[in-house]
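After this line comes subunit A, so read on.
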Amino acid sequence: MGAEVSDIPWGLVLILLPLMGGMACFLWPRVTTMLGLVTVFGVALSVAGLGWQILENGVYRHAVGGWGAPLGIDLYADGLSLLMLTATALVGLGVSVYSAAYFRREDATRFWPLWLFLLAGLNALFLSADIFNLYVTLELMGLAAVALAALTGGKDALGGAMRYLLAALLGSLAYLLGVALLYHGFGTVDITLLGQRVESGPVLWAALGLMGAGLLLKTAVFPLHFWLPPAHASAPAPVSALLSALVVKASFYILLRLWLSIFGPLVGEEGVDTLLGLLGATAVLWGSVQALRQTRLKLLIAYSTVAQIGYLFLAFPLAAAAGVTAWHAVIYLAFSHALAKAAMFLVAGNLLRFGGHDRIADLDRVVQRLPLTTGAFALAGVSIMGLPPSGGFIGKWLLLEMALAQGRWDLVVVMILGGLLAAGYIFKVLGRAFTQAEVTHKSRAVPACMEWAALLLAIGAVLLGFLAVPVLSVVGIGDPFGVSGVRP
Partner candidate 1 sequence: MNGNTWLPLLVIASSLLPGLIIFGLAENRVRLRIALNLVGAIVKLVLVGWMLWGTSQGLHYEMRLVLLPGLELVLRAGPLSLLFVSLSAVLWLVTTVYAIGYLEGSPYRSRFFGFFSLCVTATVGVALAGNLITFLVFYELLTLATYPLVVHRGTEAARRAGQTYLIYTVLGGALLLLGTVWLYTLTGTLEFTPQGFLSEVGEEHHFALIIIFVLLIAGFGVKAALVPLHGWLPQAMVAPAPVSALLHAVAVVKAGAFGIVRVVYDVFGMEFASGLGVTGPLAWLAAITIIYGSMRALFQDDLKRRLAYSTVSQVSYIILGVAIAGPIAAIGGVVHLVHQGLMKITLFFCAGNLAETLGIHKVSEMNGVGRRMPWTMAAFTVGAFGMIGAPPVAGFISKWYLGLGALEAGQGWVIIVLAGSSLLNAAYFLPILHRAWFREPPDAWPEEHDFGRKETALMLLLPPVVTALMALAAGLLASAPFSPLEWAKLIAVREFYQP
Partner candidate 2 sequence: MNVDIYAMLLLIVVAWPLLLAIPALHSRLPWPHHLAIMPAVVLMILPGEASLELPWLFFGTGFAIDGDNQWILGMSVAIWLMAATIAKNIKHDFATPFFLLTLAGNLGVILAADLVGFFVFSAFMGYGFYGLLIYKGDAEVWRAGRLYLIFLVLADLALFEALLLAAFTMQNLRFEEVRHVMAEGSSSQFYIWMVLIGFAFKTGIWPVHLWLSAAFRSVSQLTMLLLGGVPVTMGLFGVVRWLPIGEHVYYVLGTAIQMLGVVAMLYVVLRLLMPSPVKLLPAWASTAVSGLFIAALGTGLSHPVVWHQYEHLIYPFIAILGIFLAVFGFAIGRLPETRRSPALVASRAEAFNLWVERWIGTVRSWAKDRLLGFQSHQRASQRQVVKQYQRILNWQKPGGVGVGWSTRISLFVLLGLALAWLAG
């Protein structure tokens, strides 16, 4: 039995299963919700299978169709990929359960295929080992995401989605140009080979500029975040959850991979890391301040995403001296943010459905009647604020520790301020939970599974705070951070 399980090419399953599921959803719209759920559960199981495989045998490699690296398509998964896949599966599960109740007939037939394609794109992205495949998956993912954002078809949604489309296309295009430059310059698209061949020079710099700009745009780093808040705020709640939790992380993942294998070793010393750190710091402060100023819940959460992405970039200037710890912090922040932010958007969806609006000032009537939802928001907030015990706390602790050890007081101040501002906007919402107000309008019931989906995701983000040791040891498989011998 064990041998059979480990023989299955789980990586391939991870890509094909959602693709097929998506197709099936198109073909049988009546049972689309059921099909979608089954597919997502299947994907989650496959991730488990892949994880088992990796734990047993180390790094996973699969040459699709049997051709090797230079010609064919290689699927590659190390600890980092596995972690991202796991995050995707977990968030995907939560959002799917939620969506099963959220979308009605008409919307459901449109939502499920798109979401499954998005899932396929995400999985493929995390399993890719060359920069061109990454481009393809990025494009697939981006298009699916834009379509999802426009799902409800309202004026706001279309406007947001158009902006998003523009950003996504621009980003992909820039990235593609970079890929072309690299391929032209060094004759390969395989990340590992590129890492061995690249040398500093104008080609590299140009490629870095293009790819970096493209990916930063897609990751919505300050000041390229302009498209994110409207798109995330106007999309339906589960879609916002997916966009904020996963899609943004995917482009960040590419950036991280490229930095680790190709660019980091060559240009890390020349101020690029400082620039990234600066952007991150500004994003933290700007995003938090903007979030604090919002009067609508979904916009608040969207700006909070801008801020939280900033944290991820704070690690770059610290990585040179701190090495693997910096990336551990990043991974942890990304993972816990994915869970927490998904939970938050689902909460927003619940509130919106219950009260019909998401004006923070009038939320008190809503919040009190949905204790589970409020609890989910609070727990997710704990992680976002970086309070212990939570995944967010572990990530922030590591970052703070490094910044202090290196005497980077500027970053320390940014992190502490960011935490305080986060507390400010989280409690701006939570403060409404306890005031007494009469119900003045009719409310729609919220199905239990929608409340529980949000709560479980939020609990996951908190529990992550206790799992640092196993998680970080899994991430170390395959030495994705290029520091052999240093294992947590």
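Here is the rule we use: contacts are C-beta pairs under 8 Å (C-beta built on N, C-alpha and C of every residue); 3 or more make two chains touch, one makes a residue touch a chain; residues count from 1.
Picked so that all candidates are chains of the complex that A comes from, given by their letters.
The structure presented is a predicted model; accordingly, all values stated were derived computationally and were not measured.
Of 1 or 2, just one candidate touches subunit A in this complex, namely 1. Looking at the complex, you find that subunit A touches candidate 1 at residues 371, 375, 378, 382, 387-389, 394, 397-398, 400-401, 404-405, 412, 416, 419-420, 423, 427, 430-431, 433-436, 465-466, 468-469, 472, 488.
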